[in-house]
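Sharing a structure with you now.
Every protein chain but one is kept in place in this view of the complex.
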Amino acid sequence: MANEVEIVKGASLWQDAWKRLLKNKLAVFGLVVMAIMAFAVIFGPMILYWATGFTADGIPENGDLIKSFPPSLLHPMGTDEAGRDLLARVLQGGRISLMVGVISTFVSLIVGVSYGAIAGYIGGKIDNVMMRIVDMIYAIPYILIVIVLLSVFGGQNTPGWIQYLSETFGGAGNQGLSQIFLLFFALGLVSWLTMARVVRGQVLSLKNQEFVLAAKATGVSTFGIIFRHLVPNTLGPVIVYATLTVPSVMLTEAFLSYLGLGVQAPFASWGSLASDGVKNIAIFPWQLLFPGLTMALTLFSLNFLGDGIRDALDPQTRKF
Amino acid sequence: MLSFILRRLLIIIPMALLVVTLTWGLIRIAPGNFYSSEKKLPPAIEENIRKKYGLDKPWYQQYGIMIFNVVKLDFGNSLKYQGQSVNEIIGRHLPYSATIGILAYLLALVVGLSAGIIAALKQNSIWDYGSMALAMLGLSVPNFVFGPILVLFFALGLYWFPPARWGGFGNVVLPVITLSAIYAAYIARLTRAGMLEVMRSDYIRTARAKGLDEKTVLIKHALRGGIIPVVSFTGPALAGLLAGTVVVERVFAIPGLGNIFIQSVLNRDEPLTLGIVAFLSILIMIFNLAVDISYGFLDPRIRYE
Partner (left out) sequence: MAESRFGRSKILFTFIVLCSLSAGCLTSANSRYFGETTPPKDNILRYVSGGEIESLDPPVTNSQPDARIMFALYEGLVEIHPKTLEPIPGIAESWETGPDGTQYLFHLRKNAKFSNGDPITAKDFVYSFRRGFSPALASRNAYLGYYIKYSEAYNSDRSFVKDKSGNFLLKADLEPKKDGGQVTEPAAAQSTGFGADTEFNKYIKGPERLTVPSDKKERDALLAKDAKLSAAVQGKEFVPVKPEDIGVEAIDDYTFRLTLYQPAPFFLGLLSHQYFRVVPEKVIEKYGDQWTRTENIVTSGPFKLAVHRPYDVLKVVRDPNYWDAANVKLDGIEFYPLDEATTMMNLYKAGSVDALYNHTVPAAWFDEIKQFTAEYSLQPEVADEFYVINVKRPPMDNVKVRKAFALAIDRVSLAKFRKTLKPLVDMTPEGIFPKYEEVREKVYSEELKKQGSSLEEWKARIFEPEKARKLLTEAGFPVTPSGDGFACPSFPVDKVNITYNTAESNKAVAEFIQAQWKQNLGITVPLKNMEFRTYLPLLNKVDYDGFARKGWVGDYMDPYTFLSLYYSENNEGSTGWWDPKFDKMLDDANKTVDTQKRFEMLAKAELYVMQQQIIIPLGTNTTSWMKKPYVKGMYPNPGTLFPWKFVYIEPDPSKWTTDMDTIMKDDDPVVTAQLAQLTASQDAMERSKATKAE
């Protein structure tokens, strides 16, 4: 059985998975695009600035240049209404969007999976209480949570470690960026809920299967059963759900930005660029086209990669 | 089973009160109030307003009055829309969101389930990649982009449907499509994953070994187990859809509950927010209960003690 294999030679599972992943063309494509994207958003703004002098917040000094130009050699993605280079904005927006996606999904994975698995496996009263807590958090309007979080911890009250994070990774020691970090946590706070429900549902259906009963009989601890036997078996839906979380969190961020609770101007995110662009879709289509395409390409690759990892981690899939 | 359902139904009441309490606390912590505007009010007028709405009383008294009324299911009048009771507002706007939401979810179920099943059955074929790519498109195009694009082509280009507002059947088409896209995508992906997971489990192998034909295996066994993730997702999603989706409502100018909910939070319209939160939390808990019950039917291995 798969579990025995895992216990006997656990180390080679990951090597096997890696080999299988490399055989999957789409997954490799996804991996390469994600790597390029990560490189581009981390180093792109610096390279672009060095090469052309364009920055995400650089409004041209010449008043005649303050308007939206279509794509050209100088501005491959065109400019926005304030004459800012869209490529620079897309690269900088990628930092925020990818960070939002990664951090929130990470929270959702860690918290959601363990929470759901524990609730599902232990069952009974504990399950009941745990899931009712999830229901409750669902019902509280997250906008309210974000407003309170930003007002209690925002501005001068921003905790030092959030400021440190924003200064170190945000690229600028600016109060606006601390807000986006607060936002990551707020989004993480709500994004794990559905994950917990999905995992619990899976665990409920798995926990009476033979391999779990066998593990119980051989004296494996509850912790061991949950995290060594049950969680690996829920990976399929979990990875799929995690790849679904990334776009949904990015869109939530865009919506919060639209309400004034998200990313601070002059910085942008892909979501906020797209929502700005869509208003002018009939006049300046490039304002939507490029941020939209970049975002779509990233999400596509992420999805292919997610599927690839899922297949690679699961040797049985090859049988179909 | 019956006692399980009863217990779960009973617990909804204290849970909803707890949610209302937490929300009330959050509203009180949040900065700003419902009456301020860009024109600063003279202190006397501000005092008149505070007196009128009982805001001059100590907080525990205000809380007591609020929770007492909530227990009676009387949320009082909206602060922003004077003379209109919260119950009336919810009752008036729920049908709009519910119509759009239910239609969108039905559409999403039909599209999502078929795409997901086809993809799972023909894994790694062109069908699989095609439907998953479509699903991914549904996910990566935000609805605030998708809606306006639909409007641009079908309302302003081809004049097939009106661009916005509530009205006849024509007004419903574009918002329903916009809203359903993301749910269809979710359902397609979850179905595919769930089906793949189930199809290699022992009981399907047994069913196959028993010589059942592929169709029976698929529908009676694989599908039932395979859509468990979809069912988990449906509970909260449907509750959210019934209560409206703010973006679609704003883009298409539909007088639904979702926009009113967000506005009530932004307006600090406390009774309205609390009323909708209470309604929403009850809805979510009932839907989740329904989900938990359906687990038992879908997968005989799941038991509730």
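Which chain is which? They are A and B, in the order written, and residues in each are numbered from 1.
Here is the rule we go by: a residue touches a chain if its C-beta (ideal position, glycine included) is under 8 Å from a C-beta of that chain, and two chains touch if they have at least 3 such contacts.
Values in this document were obtained by computation on a predicted structure and should not be read as measured data.
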The listed residue (B:Ala16, B:Ile260 or B:Ala278) that touches the chain absent from the view is B:Ile260
Contacting the left-out chain: of B:Arg8, B:His93 or B:His221, that is B:His93
Of B:Trp24, B:Phe252 or B:Phe287, the residue that touches the missing chain is B:Phe252
The one of B:Lys39, B:Lys72 or B:Lys210 in touch with the missing chain is B:Lys39
For subunit A, residues touching the missing partner are 57-59, 61, 63-64, 66-68, 81-82, 147, 150-151, 155, 174-176, 258-261, 264-266, 276, 278-286, 289
Absent-chain interface residues of subunit B come out as 30-33, 35-45, 47-49, 51-52, 77, 80-84, 89, 92-93, 148, 151-153, 155-157, 159, 162-166, 250-253, 255, 259-260, 266-268
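Keep in mind that, in the parts below, only the chains that are shown with their structure count from here on.
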Per the C-alpha means, the centres of subunit A and subunit B lie apart by a whole-Å value of 22
Within the complex, subunit A is touched by subunit B residues 8, 11, 15-16, 18-19, 22-23, 26-27, 29-31, 123, 129, 132-133, 136-137, 139-145, 148-149, 152, 182, 186, 189-190, 192-194, 196-197, 199-200, 202, 225, 228-229, 231-233, 235-236, 246-247, 261-262, 265-266, 273, 277, 280-281, 284-285, 288, 291, 295, 299, 301-303, 305
Interface with subunit B, subunit A side, in the complex: residues 26, 123-124, 128, 131-132, 135-136, 138-141, 143-145, 147-148, 151-152, 193-194, 197-198, 200-202, 204-205, 208-210, 236-237, 240-241, 243-244, 247-248, 251, 254-255, 258-259, 271, 274-275, 278-279, 281-282, 288, 292, 295-296, 299-300, 303, 307, 310, 316-317, 319-320
